[in-house]
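With one protein chain held back, the other chains of the complex are shown just where they sit.
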Amino acid sequence: MYRRLLFIGSALLLVVILFAWQQSSRAPKPISLTPTLSGQPEYCLTCHADLPEISKSHPLQTFGCVSCHGGERLALNADLAHSNMRGGANPSDLSVVEMSCGGTSCHSGSEAENRDHIQRVMTSVQSTYAGAIANIRFTFGAQPDLNAYFGINAIKDEQTHTGITALSAFEPATETNSMIQKFGENCLTCHINAAPREEEAYARQTGCAACHATEQHKLTTAIPYTQCNACHNRGNYDLRSMTFVERADQPATRIQDYYQPIAQFTRCEYTLDCVDCHTRNEVMGDGDIHANQKDIQYVQCQTCHGTINQLPQTKTITGPNDIALKMEFLNPVSNLKVGDTILVTEKGEPLWNTRVLPNGTYELIGKATNLRFNFRPVMGTACEQKPDQQGSQYCHTCHAVER
Amino acid sequence: MRPSFFHHLHPPTIPAAQSRWRYTLGAGGTAIFLALILTITGALEMFYYIPTPDQAAISIQTITYFVPFGALLRNLHFWAAQLFIIVSAVHLVRVVFTGAYIPPRRFNYLLGLALFVISILLNFTGYILRWDQGIQWALVVGTNLIKTIPFIGDSLYQALIGGTQPGSATLIRFYAWHIFGLMLPAAFLVGWHAFRVRREGGIALPPPTLRTDSERITRNELVRREILAMLFTGSALLVLSIFTPAPIAPPIIEMSPLSGEVRAPWFFLWVQQMLKWGDPFFWGVLIPVIILIILILIPYIFPRPAESELGRWFPKSSGLAQVTLAIIAVAIIVLTLLALIPIK
Partner (left out) sequence: MPELSRRDFLKLTTNTLLTASGLLGFGALFRFLGYQTEPLPQTEFDLGPASNYPIDSRTLLSKIPALLLHTDEGFSALSLVCTHLGCTVEPKESGFTCPCHGSKYDAEGSVLNGPAQKKLNALRVEVTTDGNLILHTD
């Protein structure tokens, strides 16, 4: 009997070992990548070879995956490989952005070299939501003025130009007024690090990717207006009920799909993309803590069109290190060269997608659309605007379109 | 033919009752086979494993994910180690429940207990060698327990840990203990333990005059049974290793706050459960040591089974010893299960 059992046992062992061989041959072949930045091999591509390169500025061969995403570079088991990942699938979430995207040679460098993106975003109203919080607290009597005392997170600014040196973290639970508590519960999804509302129209990521990731695993500076719309055009907060009221209408045309239905618009406001006019500092912050969106948003019609007495400000690019050339390099739509003259804002920010043409008119190239627009200055036209009325609302009086 | 150790362990014929599965459960023999597998797989792991804090977990990932059959090898080592503890425990229970520990086998019973303690230490040091996030708190707790021993605790801690907190010195020390300081005595004790089994007349049976069963089996038959046991154990171990990976976790980056609940390795869960009750020295050191002393004293303090009652389960005359061990075993199992209930 033992002889037969021995035969069965031997056969069983062979079957099991053959099975082990078969399992081993079926295992996926590891795909190695040794990015030049880290010099350490990583095997993420074994499973993720189908992802597009994140952007031209972050080549795979240089950055690899782990220097931004974290994770276990050697693990071929999904659970282990994905443990320790920064911010889950989104390393640009503001809670981890300093580790993923920061560092002095990346996006957390000096202000002078324009490498302080993270610091600027952290202090910007997009992250702090300071204006809304201050307004609501003032309205319901929790603070005596409209100054900003609270942000979504506590934040400091040592070299303040606005007089606001720090914001404390807004904690709705400690508020005594029930309306402010309700505001805290329902209305804090409106900053870039909040998880967006569920519906598809609000789909965006958090942190840098909230604006810069227009599609899966792609970062871009060519940001279409639709990306901004995920937050800025989906409805309103009702201050009486402290709830969010979604847009009920279904916009069919571009002009309908633009801000609240009551607002007035001129042609460029529904033809161009938001980023074609609104600058880096307006959108990402200028490094100072501001009490209100209005304090930082300054581009008006006159920035590009000038006034009846004055042409818009311009600047000629003199050297290859000009910031305008660097910005154009990231999104090369206008073939900008040394010697070109471009428009600049009142604060000196380059509108690098514009150009002064030899005939005295101007050209703007859509950052996301690549379309060319030719436009004239106000000076020398029949415009009857008064010199002290330079806000865009005065331009709308004549130039707004019917909706 | 020159006598050899093999022939010492495999005489020309032995009583058939000594190799009945239902009497011995094959536990001792299986343990020796597992020890052999552990030695071979462990030696092979040493070709890739690097015992430094930076490299330990990384080198284990390399074995697991890139070395051909590395995952299988590591799983074999892991599962053989866990089965070794279980099989040894079964062996211990069998020896007590059949009264086989009485003289002349009393000393071999103590050797076996020493082996059991060493195998638990081997398992714990091997577990620590992973040096990943899965082990860091068991290491902190286990080593801090040493500190609670009065008078010698602090110096013992330093001698074992090599510093005031676990670090690279600790890892290299645990490595040295695992592959040398514990393995060497274990190998020696296994040989001695087996040697004495034969020296004391093979597996415990009543003296020849009192035996009812005179059937004997030949050396060849014994070897066949052993090989059969190895084939089935080996196959089962392979199947287990192919389908159930050994635990692995991300490398330790820093002692970051924990999330969720922390569990000791399974064979120390019962100690962890007792530690929830209070004084670490009492529950974590004293009680386990007292249990060990009770086990050591079983052949000395309890009524012995009559020689005629050997060779079968539950001899009536040594009932007290059986009850004592049963209480200890049930208590340990219940405590282990309790430890799995989450902390509220």
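The chains carry the letters A and B, assigned in the order they are written, with residues numbered from 1 in each.
Convention: a contact is a pair of C-beta atoms (placed from the backbone, for glycine too) under 8 Å apart; a residue touches a chain by one contact, two chains touch by 3 or more.
From a predicted model like this one, the values you see are computed outputs, not experimental measurements.
Student: Would you mind spotting which of B:His8, B:Arg199, B:Arg216 or B:Lys276 touches the chain that isn't drawn?
Tutor: B:Lys276
Student: Please pick, from B:Trp137, B:Trp192, B:Phe232 or B:Trp266, the residue that touches the omitted chain in the full complex.
Tutor: Answer from the full complex: B:Trp137 touches the omitted chain.
Student: Which residue, B:Thr39, B:Gln82 or B:Gln158, contacts the hidden chain when the whole complex is considered?
Tutor: B:Gln158
Student: For a quick check of understanding: of A:Lys56, A:Lys156 or A:Arg376, which residue touches the chain that isn't displayed?
Tutor: Selected residue, touching the omitted chain: A:Lys156.
Student: Since one chain isn't shown, list which residues of chain A touch it in the complete complex.
Tutor: Residues in contact with the chain left out: 154, 156, 166, 168.
Student: Since one chain has been left out of the picture, which residues of chain B touch it in the full complex?
Tutor: These residues touch the chain not displayed: 137, 140-141, 144-145, 155, 158-160, 162-165, 167-169, 254-262, 272, 275-280, 283-284, 343.
As a working rule, only the chains that are shown with their structure count from here on.
Student: Chain A to chain B: how many Å between their CA centres?
Tutor: 58
Student: What residues on chain B touch chain A, complex-wise?
Tutor: Listed in rising order, the residues are 58, 61-62, 64-66, 68-69, 72, 221, 224-225, 227-228, 231-232, 234-235, 238-239, 242, 245, 248-251, 253.
Student: Touching residues of chain A toward chain B in the complex: what are they?
Tutor: 2-3, 5-6, 9-10, 12-13, 16-17, 19-20, 23-24, 30, 43, 72, 74-77, 80, 83-84
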